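Beneath this line is the structure, given in structure tokens, with notes to follow.
Omission of a single protein chain aside, the complex is shown with its protein chains in their original locations.
Let's turn to chain A:
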Amino acid sequence: MDNMKLKLRIWRQGGKFPKGQFVNYDLDGVNDHMSFLEMLDVLNEKLINKKEDPIAFEHDCREGICGTCSLVINGYPHGPMQQTTACQLHMRNFRDGDTITIEPWRSRAFPIVKDLVVNRDSFDRIIQAGGFISVDTGQAQDGNAIPIEKDQASHAFDAATCIGCGACVAACPNASAMLFVGAKVSHLAQVPQGKVEAETRVQRMVAQHDAEGFGRCSNITACEAECPKGISVEHIARLNRQYIGSTLGSEKVAN
């Protein structure tokens, strides 16, 4: 189908809409092979041709790995299709005549920059708070020099697939970033390279998470359902274990 008609209800904020509000757009000529972002490109081109302000939304790689796109589509972060980023969501998953509501991530720790663009610096500050990992510089060492059990390496890699998009926060009724922090802590704590600083890292990252104003996890698991990488809440449990172990069991006190 190459002539889908859509009714779009899009959150606009900034410029003509200082307080933020939904604006309705009718869009036709949508091809069902388009990605969701390409559909927005078509709309923006039309707006620009009419000398209107195009809709601001974030995107970068458009192949599902960078974590830049951040749209809540019909209530679902990255859209109704699970384990898919908004850029990899295609219009064939919608029907001709559908009304689609598009909102930005909603969290106090992700303030809106414009329209659908939010500031996710709080995630960067959590990563910075985690600090460095000790690795040797120079020549890459032999791949088998550091033995890691296969299942553990896989589990660490599952956590490492986090692209830091913030869908977990957007999905969480408490706007908690525990899945993000859990993935980062769990990823580094399970491999020898990250174990050295693991005790301090977990305390610092949790402290930064709290300071940014994210909510508190209550194990609803909406984050896992909406995570484009399908990261499991098991990593939150590991984060909790690490945090309890580090705070009560080690001598480290993170400032």
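Rule of thumb we're sticking to: a contact is a pair of C-beta atoms (placed from the backbone, for glycine too) under 8 Å apart; a residue touches a chain by one contact, two chains touch by 3 or more; residues count from 1.
Definition applied: contacts and distances are computed from a predicted model.
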Of "Succinate dehydrogenase / fumarate reductase cytochrome b subunit", "Autoinducer 2 import system permease protein LsrC", "Amino acid ABC transporter membrane protein 1, PAAT family" or "Sarcosine oxidase subunit delta", the UniProt protein name belonging to the chain not shown is "Succinate dehydrogenase / fumarate reductase cytochrome b subunit"
Per the whole complex, from A:Leu6, A:Val72 or A:Ala129 the residue touching the absent chain is A:Val72
The missing chain sits against chain A at residues 9, 11, 20, 22, 72, 74-76, 101, 103, 106-109, 173-176, 178, 206-207, 209-210, 213-226, 232-234, 236-244, 247-248, 253, 255
